[in-house]
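The complex is shown incomplete by one protein chain, all other protein chains being positioned as in the whole.
Up next, chain A:
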Amino acid sequence: MSTQIGVTIGVELDAAGRHPAAWRLPGARPAELFTAAHWRRLAETVDAADLDLLVVPDSFRLGSSDDRDQRGRLDAVAVTANLAPLTRRTGLVPVVTTTHTEPFHTQKAVATLDFTSRGRAGWQVEVSTTPAEADLFGRKAAAAPEVLWREAAETVEVVRRLWDSWEDDAVVKDLATGRFVDRDKLHYVDFAGENFSVKGPSITPRSPQGQPLVIVPVRDEPSLAVAAAHADVARLEAHDVPTATRWAAGLEGTVLLDVEVLLRRDASEAQDVAAHLDELSPGHGPRALRHVGTPASLVELLRDLPQGVGGAVLVPLDLPATLDLVASDVVPHLGREPFTGRTLRDRFGLPRPASRYAVEATR
């Protein structure tokens, strides 16, 4: 195991960028946003820059109803799975929502991403709050964040159990007895919660990391509670430093600050581009701290992160321009040692845990 030295840096990449008008900027190649080539180009930059995380957001929302805004979204697990064989280093983290998706499907998808990325999979938990999302499924009505995050917590719990439901050495291929698996090393999880029950075991054997990295976004009290109880890594979607510091105080594990970024070599050019985007599609204020400026000013920000915060997830407002500058002009100035470990857990200094069922058995 070799932990990443220095500040942890992830990026969240959303089509042409988080700003819904970003597709109109020069260099955006908007006709290719739904192709593998688009994602491949971005991922190559991220991987070569040795960034810690590549997060792909997801939701069942179309988003804006304005013809001029970027809309539509590929399934995030699909995107990260597609990138897995093309990348070697960075962690691949799809957002998978918990409100309308079966926990059993989620756990096997992420475990499988861990196999196809050879130990670099994570999962960012997210909830679906809107009636529009509920209508796509027609199973239950939209609910308040407290309710949805309670369900998300149950989902994380059952997913983690299912990831442990095969002990590491369950496949025995024993010629003498004709047994492919040792069934005593497979475990029913027998989870019965407020929202669902799941029998188990998983259909997928234990993945390279055992437990892929679980990331929880923090934006309110309910999500903070889930991050505190269940997350390996928390992402603070705070609008100001005091809020971020307060949230960080209640968290163990790695805490990352979300920073929306738009970079240009010249600060006034960056400001102009940001203003231009807001003109093209008004009303999309920051969802987290926002930094519009130069690579140098972002380096300063990252060197001076709030108390309790170990790094950042940069969310480019536009792609690929801002990402390219992050790779070429930000990362090299952060004093990060090249990462020599293997898995995503290694990057975060997290050991590969034993299956809880194996631990119970040896007690």
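Quick note on the criterion: a contact is a pair of C-beta atoms (placed from the backbone, for glycine too) under 8 Å apart; a residue touches a chain by one contact, two chains touch by 3 or more; residues count from 1.
Just so it is clear, contacts and distances are computed from a predicted model.
Looking at the choices "FMN-dependent oxidoreductase (Nitrilotriacetate monooxygenase family)", "Cobyrinic acid a,c-diamide synthase", "Cytochrome c oxidase subunit 1" or "Phenylacetate-CoA oxygenase subunit PaaI", the name in the UniProt record of the chain not drawn here is "FMN-dependent oxidoreductase (Nitrilotriacetate monooxygenase family)". In the complete complex, the hidden chain is touched by one of A:135, A:300 or A:337, namely A:135. Only one of A:79, A:262, A:344 or A:358 touches the chain withheld from this view, namely A:79. Contact with the chain that does not appear here is found for just one residue of A:24, A:41 or A:239, A:24.
Counting over the whole complex, chain A has residues 23-25, 28, 30-31, 33-36, 39-40, 60-62, 67-75, 77-79, 81-86, 100-102, 104-105, 108-109, 111-113, 115-116, 118, 132-133, 135-139, 166, 170-171, 173, 175, 177-183, 186, 195-201, 203-205, 280 touching the chain that is not drawn.
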